[in-house]
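Only a part of the assembly is drawn; its chains keep their places, and the rest are absent.
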Amino acid sequence: MSGSTFGTLFRVTNFGESHGPAIGCVIDGCPPGMALSEADIQPELDRRRPGTSRHVTQRNEADAVEILSGVYEGQTTGAPICLLIRNTDQRSKDYGNILDTFRPGHADYTYWRKYGIRDPRGGGRSSARLTAPTVAAGAVARKWLKAAYGTEFRGCMTALGEIEIPIEDWSQTGLNPFFAAGSSKVAELEAYMDALRKSGDSVGARIYVEATGVPVGLGEPLYDRLDADIAYAMMGLNAAKGVEIGDGFGVVAQRGSEHGDELTPEGFASNHAGGVLGGISTGQDLRVSVAIKPTSSIRTAKASIDRAGQPTQVETFGRHDPCVGIRATPIAEALLALVLMDHALRHRAQCGDVQLSQPPIPGQRG
Amino acid sequence: MSGSTFGTLFRVTNFGESHGPAIGCVIDGCPPGMALSEADIQPELDRRRPGTSRHVTQRNEADAVEILSGVYEGQTTGAPICLLIRNTDQRSKDYGNILDTFRPGHADYTYWRKYGIRDPRGGGRSSARLTAPTVAAGAVARKWLKAAYGTEFRGCMTALGEIEIPIEDWSQTGLNPFFAAGSSKVAELEAYMDALRKSGDSVGARIYVEATGVPVGLGEPLYDRLDADIAYAMMGLNAAKGVEIGDGFGVVAQRGSEHGDELTPEGFASNHAGGVLGGISTGQDLRVSVAIKPTSSIRTAKASIDRAGQPTQVETFGRHDPCVGIRATPIAEALLALVLMDHALRHRAQCGDVQLSQPPIPGQRG
Amino acid sequence: MSGSTFGTLFRVTNFGESHGPAIGCVIDGCPPGMALSEADIQPELDRRRPGTSRHVTQRNEADAVEILSGVYEGQTTGAPICLLIRNTDQRSKDYGNILDTFRPGHADYTYWRKYGIRDPRGGGRSSARLTAPTVAAGAVARKWLKAAYGTEFRGCMTALGEIEIPIEDWSQTGLNPFFAAGSSKVAELEAYMDALRKSGDSVGARIYVEATGVPVGLGEPLYDRLDADIAYAMMGLNAAKGVEIGDGFGVVAQRGSEHGDELTPEGFASNHAGGVLGGISTGQDLRVSVAIKPTSSIRTAKASIDRAGQPTQVETFGRHDPCVGIRATPIAEALLALVLMDHALRHRAQCGDVQLSQPPIPGQRG
């Protein structure tokens, strides 16, 4: 069944393959009357873009977005917004060896078994390149949420391999190639990545994203809870293997006397919950962490089989991210924005206007 | 917007409140021609049922399920199956103090802010009691999946507070009150819980669930990936704060050379991925962990506010689980079954018959 | 795939069989804070109820509705509302002869071919009895729409067989067994039906429904147009074979100079369009007609086959409506209300508050 649509009311339908003529998405359900142009979207695509440092894939894609519909004289009309990104740098020869063999850790095997056919060029549909339309759609959601509620999103890398990266200074995230929120670890990360790249190996990472200025009351229990949809979004990020909200797996060893966030007339006194209670936003900051596995494309030979089931060896050359986690930060921000956007519209449908976290219950204090 | 339906093709719509006349669900989309009676469902409800040991809430509910529709002469007809569970032990007095104040860590505040009204009796709609219909629906899915593909589900507790519980012997999970897969830690867990209960506090837990005999090819990228939907399901479990698939957060410090599961003519040589690649099942076992926060209902006083925004203190007496994680195991199994069931039907819609993991690529070897 | 849910945001999931223990529905997405009790719903069920005159089936069902969830202290909470109607008068012997043969004009054959199994008792799932939960859900929608916008619904029969029934006086519809909007034809209709019943035959009918006080702007083109969803709803009415909006099939022979409704500062000057332009409500009255085929259960023998494909003859005795169109009026009103309710919430999600047809463009004048 069709699974390429994200959201229920702010619906993003993603299309395209890594080495096809174009990728893109159609956003259906965007509120009318919002100023929108390519200039609102391109900066987010540029943050995710390959080729921006030596630590990411050297594929050279401008990722220039074109708005094909849904905007008239600079304003959204309520009609579907088609965003198109032409592919320009497809070197199919890089991927010739993967037509007949299944790369370990990749989706080659599962796509082939599921569909009986797969587009092997650059990973085809399973390429991380398909996160670009998600990021583009996220930019539209971010603009609307900021104007409507003052909601903002930011993310950073908090671990790369064994290296923990503390959050020291959010203003640094755009100033280093790792989305590190601070400069103290950057030199260590550079050296680590250079060594890794030489060894032909790859490594995992942990990403943290948060939203501030979140309206209270978003989330649709019993099942479509805000935290459930955040988990869906984040685990759908290529290479994600774990998602935490608030204290995450830290809650296992916590006591209730320690965990439950107290309320005061000025707001919540702490935020162990990560901004969600009972599946509904509290108005506090949303706090989310995601574990990203090491890139599966490595130069080290690994055992595999070919389409006939015969044993073979696979080494992957070509242009790859040695840590896919590095470019995951803007994608995770976009996904969080898409979840909130959809839930803002869902809330409005059933309950009317969205409530901001105003006093006397002003949201997060701590 | 309506958020009480789980699934897209095997649709479970949940209704009811903790202290209303009844709870239940309607399953729409169940394949016709499957033998089904209450006896197929009741055992799973009994595993989740309150009052089965001194370590869980002492509320006494038979949780007797009644099939109201969709079955004719013992067989499913393809029509919606309504499952009804009457509530019998509603002591509303236990909850009188929560009408006007917001219990820290609970959904009281968010429900009130979202809807402007809430049913405070026993947590109303946000009570963990509403997992019973989920478990009942899961039992229907389990029966179908087992008959169709041989798929089976099992789960256990792997940590309670600081105590790690190794998986030693799956046959033990039904023989102790903790769903521990082994007996070596049971005495320690008993003592721990007794002390906790006396202290009036609560504690978190970690749950592990797995599916065996999984068909290959389930999952609908780009967004409705199997792992994304598993994360949605598990994070929607009451009190869940984290979800891992395969090696989970362990991947952060892994190398690609270590993580990628090699393929051999006899199947995969390992299962770091947890049974999903590119959002599609590999045919290996699905491996999922969930972090459950400590119960928010504790006897220790905590600061809060009332509906007028004035400061107050909240202590929660009454009948509660000091570790909600204990009863979470059968619920997590049911959720995993519902995800697989829905994806089995989704796959069949687009791609035709589901493929089992037969040789020459026989699924997991390791 | 599951097809028993009506609506996208005000979702009504219908369950039950004609001769099972109960029928009912779950409404998910109802706005919170509306006063609601069984007394709001029962009168609409009573209008649809069998056994109210000699011209309809003599099955005796109280159709007493019970609210099982979603209401606390007389107000909707935003949680799903389960409405349950117990079946009380199931004489299965009436239907014994239809187990093995397919009644011409009935769903026996198609259900059997689709599902490989069918519940033959009283038509099982395909019985018109299953419109009762639709009517019950419609009553909830009607209450909300009236309070929110002043929207009201009314319907009448405009033809029974060859007899055209003019709309003369809406206050008469509840005072005769035919939902005729006037008394001038009632005696003729009584005689017609008495003769028909004696002959063992059945007849078709045409139903007209309208909504007044309709907000402007409801409908979600490109595909989910208001008129498209009205057609879906009405053609889904048991035995419906045609739907018209506004001038309906009369437009075929019209000129554009005649058809297009002119606008004036006081509103539209006519309503050929039936209240919809471009798939969106104009604020004028919605005008809908439905053709209902003659009941397929007749005492005249007709040729058919049995499950082995062998020829046979079928006569249907038992309790049937000789004109199913008679009881269709309240059902059609309910369906129109459900469509408008869903579209009111859909509109609000994307565009914010619904606009009423205030001056300077006050809706229908003519």
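The letters A, B and C name the chains in turn, as written, and every chain counts its residues from 1.
As a working rule, a residue touches a chain if its C-beta (ideal position, glycine included) is under 8 Å from a C-beta of that chain, and two chains touch if they have at least 3 such contacts.
Keep in mind the model is a prediction, meaning the values are calculated, not measured.
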3 chains shown - copies of the sequence in the complete complex: 4
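Assume only the chains that are shown with their structure count from here on.
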Angle of the C-alpha superposing rotation, subunit A to subunit B, to the nearest 5 degrees: 180
Between subunit C and subunit A, distance of the C-alpha-averaged centres to the nearest whole Å: 45
Separation of subunit A from subunit B, taking each centre as the mean of its C-alpha atoms, in whole Å: 26
Rounded Å distance between subunit B and subunit C, as computed from the means of their C-alpha atoms: 39
Of all residues in subunit C, the ones touching two or more other chains: 9, 29, 32, 78, 345, 349
In the complex with subunit C, residue positions of subunit A that touch it: 9, 29-32, 78, 345-346, 348-353
Contact set on subunit B toward subunit C in their complex: 1-5, 9-11, 13-17, 20-24, 26, 28-29, 32-33, 66, 68-70, 72, 75, 77-82, 114-119, 121, 124-125, 345, 349
In the complex with subunit A, residue positions of subunit B that touch it: 1-6, 8-9, 14, 102-107, 109-111, 113-116, 125-126, 130, 159, 161-162, 201-206, 216-225, 227-236, 240-265, 269, 273-274, 276-283, 291-298, 300, 302-305, 309-311, 345-347, 349-351, 355, 360-361
